[in-house]
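Left out: one protein chain. Kept in place: all the others.
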């Protein structure tokens, strides 16, 4: 109970942290005018694909929670591993994207757009990484057989964090990748 | 009185909405006056004012701030008044519905939160925002007004949906806090948090509008004077587009937030001084 | 009579219960006990208070006479930056957290914080954050761009020494600690209240800490984000705030003040709670208008996020923005004013005992009113245009931080000193300390209002010999030395009390809240049994059953009865 409350509070606090980064990004990319040259360098399709993978990791985690409640140890382990794999693939995708951008000389010091882009996505990636580390520990515990008390709040607490990380990405993806295209296409 | 005060518009759609809401109350209350009828009535009167008064004409034709005031009144004042005014002893058919709604919102209050915030954000996407205004090409406000016929079916639909959706969203937002089943209401301190987070969501939108590039939200047709309204506006009205947009953003940001805050405080004060809870007086030995 | 209820044992044994007093320093270092961590927080605050005060005295020596060469300009700039940063992040913040961590479990009838290890972690990371910040003196220069470190002055091309990097990392670390403690406190209050303690029976101090925790959780992320961005600017050559490369100077100000203004309330709300306890007990009356005191705390904390732009009235943002924020800033004056009158109402009709704690509380009312009123002049935009960034601001913020926050903390420190140490302090020394401190404080800072009005900007390492400047600065410096002297008296008072103070009983002041039920100092396990709670001063109910709030209906408990 207490753990879950704490995680909720921390997640609330983190939300504001990401809002600050997001506002900085919005400020530099949308004010006074959108910079389509740089946004067009972002690969909407491949990032979209990785986004789908990350968001589906929320689904796999939810399945893991269900298995946990039902005491199905085997499924629990499988779903957890699935979640971690999806998370790793997402990070891998982010790495690929960064590499492409670096090759085009779009580094963090190239301009305000890249500075705020790398900061925002980088901090999100960092959160994914932290989530993966926590999930690995959870998997380790699951294999040790320590996750057998259905009243334990460990998994639900980790879940709050993991769903939060996914939700943040959904917003980041909309604002960084999708919205510019929508705005550029509209007559505005 | 300023000449602009003469610009009242009556449209059949809004009249129908008002009538429907009134009838709804009647049928729910079993055609008897129940406690809270005054609040419900006040909500209806305010709704009528937003839809019919010069504010409406200003909002649709030349002033984003007026538009914003309308939004805030519908979402944050009219809707809570309607919810507060719902009959405490609803009759037959409505009782089960009210029970169901209350139970639903008490298990998933975040849906009310999302409805309120989501609708507010939705109507401020530049595209949808523009659709809810008067249209320059036709030169009239596209509603089934008494003043003229409608020309554009889609535009009319949006104009119908716009106020209804705001009031509905506001009702969903207010229900978990002020719903007619006190036992199903949210715990007041959670309510404070509910309102505070909503205030942040609203402030963000307000900030975006305030600092958005001038013109993003200003699709009014310059110089287009509906009903020769511009000529009767006081000097300095409407404000410069950039200033008007800023003002609208700030209206949502600051006074908007103050409405949430007032709600939070009154929620708190009512709760702490409310004697309904059991076990407050010690057994005296 | 009220019968005690057994306090349920924690499911798991309390961490740290195996460490005992034989282990000396190790007992403290390894402790996860909320009382020990609270005391360590307070000692940390006291340590940094002396350090920060010393920096201030050096500054006042430099400003003693016009055109002084006691300090080089860059040294002076480092001093005032470190002074401000220290006082806000390493004195006031740890002091309020220390009091909260010490008292909240006691007042809500819990035996521990919800997360004792996290509690220890938060303390140590804050402490090391502070040490890291001070390490910058050895590493090539302390930060020198002021405690709010405006962009683009905080960029490498304008501040090449690593000071600002240390500022970022030090504040980030201590910020993490602060957020963790806030979360910990909030969860403790939500989950560990003794079963019969409803929210509306929580002592006002607990309420203020509760509100404060949310304020911290909501405000610090903005600072952390700003600091992370600044580090990226400085270390990775980013361009958030680098105006030479398209960055924005105002973005920093927005992010910083979005944190910075709530921070003012973060360090002032718990002292408000402290004062509410102190006024009640020493006046022998319940707090006047409990719902208003708590409600205005909530109002202040919610308003806190809607007023930060008033720090930026002179940045030329235009009338529309300025007007709205002028209005919202003025509104804060209402709940604050309400509180002052609540405390006056608490004293009114009481039987007031002027112990040192009560003296500080009484002086607080005057000093904080002055600070609050001068604060309103910054909400009045045209006056702000004249007075912002002058010595008037320096005076104002010291009346708020010192006259408000620190006076409240001192009141609390004297009030709870017998509980924490088990000893009574000498009231005679306490009186000396109080009067020296108050006179020194007013001498130092009152004249600074005038200095601001006659055109002296803040943060200047020296000033020309214009008429009035010399005399007023001299007065101010003398006042500062007097405060320095009074702090020595304070040290001696602590030494004297710990060495010679007579034993304090469990409840020397006839206090109202649960901490006074346990022994002084409290044992490792705070309580075994507790009486049920029927009002917001359960111990008063226990000790004065003939008065007994518990017999009254709520409208009498809370003073909301309608007047016929």
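Note that the chains are named A, B and C in the order they appear, and that numbering of residues resets to 1 at the start of each chain.
Simple rule for what comes next: a residue touches a chain if its C-beta (ideal position, glycine included) is under 8 Å from a C-beta of that chain, and two chains touch if they have at least 3 such contacts.
Definition applied: contacts and distances are computed from a predicted model.
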Q: Given the options "Methane/phenol/toluene hydroxylase", "Na+/H+ antiporter subunit C", "(Fe-S)-binding protein" or "cytochrome-c oxidase", say which is the protein name UniProt records for the missing chain.
A: "cytochrome-c oxidase"
(Q) According to the contact rule at the top, which chains on display are touched by the left-out chain? (A) C
(Q) Tell me which of C:36, C:213, C:342 or C:473 is the one touching the absent chain. (A) C:342
Q | Option from C:104, C:173 or C:365 whose C-beta touches the chain left out | A | C:365
Q: Specify the residue from the set C:140, C:195, C:318 or C:523 that touches the hidden chain.
A: C:318
Q | Candidates C:102, C:115 or C:290 - the one touching the absent chain | A | C:290
Q: Could you tell which one of C:54, C:236 or C:381 touches the chain left off the display?
A: C:381
**Q.** subunit C, residues in touch with the chain not shown (by the definition above)
**A.** 72-74, 77, 144-146, 150-153, 158-159, 243-244, 248-250, 283-292, 314-316, 318-319, 322-323, 326-327, 330-331, 333-334, 337-338, 340-342, 344-345, 347-354, 362, 365-366, 369-370, 373-374, 376-377, 379-383, 385-390, 453-464, 466-468, 544, 547, 549, 556-563
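Here, only the chains that are shown with their structure count from here on.
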Q) So what's the Cα centroid distance for subunit A and subunit C, whole Å? A) 36
Q) Where the centres are mean C-alpha positions, what is the separation of subunit B from subunit C, in Å? A) 40
Q. Where in subunit C do residues touch two or more other chains at once?
A. 218
Q. Which subunit B residues sit where two or more other chains touch them?
A. 200
Q: Quick one: which bits of subunit C touch subunit A in the complex? Just the residue numbers, please.
A: 114-115, 179, 182-184, 186-187, 190-192, 217-218, 220-222, 224-226, 228-229, 232-233, 236-240, 245-248, 251, 255, 258
Q: Please give the residue numbers of subunit A that touch subunit B in the complex, ascending.
A: 12, 16, 19, 23, 26-27, 30-33, 186, 188
Q | For the subunit B and subunit C complex, residues of the former touching the latter | A | 189, 192-193, 196, 199-200, 203, 210, 243, 246-247, 250-251, 253-255, 257-258, 260-261, 264-265, 268-269, 271-275, 277, 279-282, 284-285
